[in-house]
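Only a part of the assembly is drawn; its chains keep their places, and the rest are absent.
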Amino acid sequence: MNSPGRHFLQIPGPSNTPLPILSALAMPTIDHRGPDFGKLGAEVLSRIRNVFQTEQPVVIYPASGTGAWEAALVNTLSPGDHVLMYQTGWFASLWCKMAAKLGIEAEVMAGDWRSGVEADRIGARLAEDRAHAIKAVCVVHNETSTGVTSDIAALRRAMDAAGHPALLLVDTISSLGSVEYRHDEWGVDVTVGGSQKGLMLPPGLSFNAVSQKARTAAAKARLPRAFWEWEDMIAANARGYFPYTPATNMLQALKVALDMLDSEGLANVFTRHRRAAEATRAAVRHWGFETQCRVEAEHSPVLTAVRLPEGHSADALRAEILARSNMSLGNGLGPLNDQVFRIGHLGDFHDLMVTGTISGVEMGLAARGIPHRTGGVLAAMQSLAGNGSPVLDAAE
Amino acid sequence: MNSPGRHFLQIPGPSNTPLPILSALAMPTIDHRGPDFGKLGAEVLSRIRNVFQTEQPVVIYPASGTGAWEAALVNTLSPGDHVLMYQTGWFASLWCKMAAKLGIEAEVMAGDWRSGVEADRIGARLAEDRAHAIKAVCVVHNETSTGVTSDIAALRRAMDAAGHPALLLVDTISSLGSVEYRHDEWGVDVTVGGSQKGLMLPPGLSFNAVSQKARTAAAKARLPRAFWEWEDMIAANARGYFPYTPATNMLQALKVALDMLDSEGLANVFTRHRRAAEATRAAVRHWGFETQCRVEAEHSPVLTAVRLPEGHSADALRAEILARSNMSLGNGLGPLNDQVFRIGHLGDFHDLMVTGTISGVEMGLAARGIPHRTGGVLAAMQSLAGNGSPVLDAAE
């Protein structure tokens, strides 16, 4: 479909890519062994750490996010190792399946897919594990299938309280650069990130921020690994290079993404996401729908998963909106199939993209005859107005 | 201001430029005397005629639209010639001033800046002119300062009824490619067009579609001209070339613009503009404001000029909206300064850009404390819904 006007890519990632980033992506590929590349590599390897709030190494893979999941596991674990994985939703469950495929014994702690990681439950489970059989705890910071953000600091406290030495592995693929995150302060051992959400790049780069404890574990971990090997990366990265051909153009674009985040200020970026999320939820409440997330403190700043009333197809609604309004929304995943649709409000956007998005949903609801209270977009506008304007506030 | 998200360029032109057009603009400049250029030139010179609905020559200038105004005058007139110019608004009055500068005696027929050309009045004036002193009638099809579109077919009928041989010169800078227009059928002698509105290009190209009668007049016209000379252009154009260096990259982009218009279909393009205009006016009415245009049949499909209540500054509102919502709106021109703001809804857009735009205005009204009835955006959405969806209709 080659519709007029700009496509509204309101899935919860990949997010809308700003033109300066696309423009950097389209600059010619440079020699990845030449001096200009060395400078570029050193710069982005250094500056990406700030996004993770870490002073420890961040490994950058020329691979999409699923690869960084695998990297986190194969660098730290051995065949048959026991890990505890909390199933917040679809993506957490995919990570569990991956662990199983790789020969890891994944103990899945089931969640209700409507709330975040229960730190206390994990703490209790670890406290039971006196033999320290559990080698790692794996959680998803922002569950993209449900729109729930978990409290990683609380999880850290629970693990500390249990006095358990398990590694803490956290997936931030859909939160990195959009939601506050503190790799060092929260004592995370491996943080998994991707390029195509808060970093506003296309998919194709992914990250592992790694603690010293994780590197020590890696020295003993026996899962086979080569492409994902951290230490080869870290060694070559010292001079700004990579052990094999990196995704040169993506790194050129990453530099611009970091410039844009720095220029706005990470704190302002996070505030902007929260405002958009609140406005979106105001619309959803007004329509009379439930969000998939049911814990007020855990609503995601990145996306809102909306539950449709019984008997209405979320996929038909999304198809209607795509055809009518040139806007893509996220689908319901796994058990939420066709019941839920997901509105992304992340990356490069501002208030009018939020209201445009919500108006598109509201017009779609009307067109499909799905009962709702009209005026969600006004509720969103009131929310935005009551929440100050980051632009104007910053100028004061 | 380097705000996040896409800028909403909702001035009544230049319009939002689609990425495929920008991409064509950024392809390397080619040899304007080489064979590839000859093919490109021949193609765009031929295909642009369809946009004017003409089978006669269209001259393409490597200059912005004001230049094509000058070209229309200097090719057809001699020093001291008497012309009749109807002042629909600011742009019509600028064209009058240009005529005076060029040594033409411009008789200005004043309008009220809230309605279109009065064909009957012009017909009456021409009927009086038994000596045929009036060499040309100059009107603006779509007056960008007021949001009024005039009925050119009616004007043609009035001129025919008066049996007057004056040339008919029409400015379509802000209507070309957005509003139905028929150069041949309506017997227009010179149609002036520009690249940066309905053609969705940046500014930098402009057009004269010229009738045989206009060319005959040109043969006798004595205003000095060289850069603007039609016949040099038409002669060189026969083989796809230009008498002097053309704006090569703009022509590369024009080809893509023509592809996009053809792909959507001109009739669908016009319908899309009318829908957007109706939705915008529904919002304006809901807010309780007047449009500058006060004749129902003459509302422009391209832009809506909105009158603010006394005592409120349109410029302060526009500044607020720019800072708050990263959206540019058009200002009030000349006597409408600070009383009127103009909303562009033209070129490359769709429903969500309309509702996003209107929501931005409504949030700005609230922020500035300008009394209005809230819910304009809902009125716009109802208008859009009641007007069918060109996309869906086309698919049926």
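Going in written order, the chains are labelled A and B, and every chain counts its residues from 1.
Heads up, the rule we're going with is that a residue touches a chain if its C-beta (ideal position, glycine included) is under 8 Å from a C-beta of that chain, and two chains touch if they have at least 3 such contacts.
Everything numeric in this text was worked out from a predicted model, so none of it was measured.
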(request) Please state how many copies of the single repeated sequence make up the complete complex in this structure file, given that 2 appear here. (result) 4
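As a working rule, only the chains that are shown with their structure count from here on.
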(request) Provide the C-alpha centroid distance between subunit A and subunit B, rounded to the nearest whole angstrom. (result) 45
(request) Could you please specify the touching residues of subunit B with respect to subunit A in the complex? (result) 1-6, 8, 16, 18, 260, 263-264, 269, 272, 323-327, 348-353, 355-357, 359-360, 362-363, 366-367, 374-375, 377-378, 381, 384-385, 389, 391-392, 395
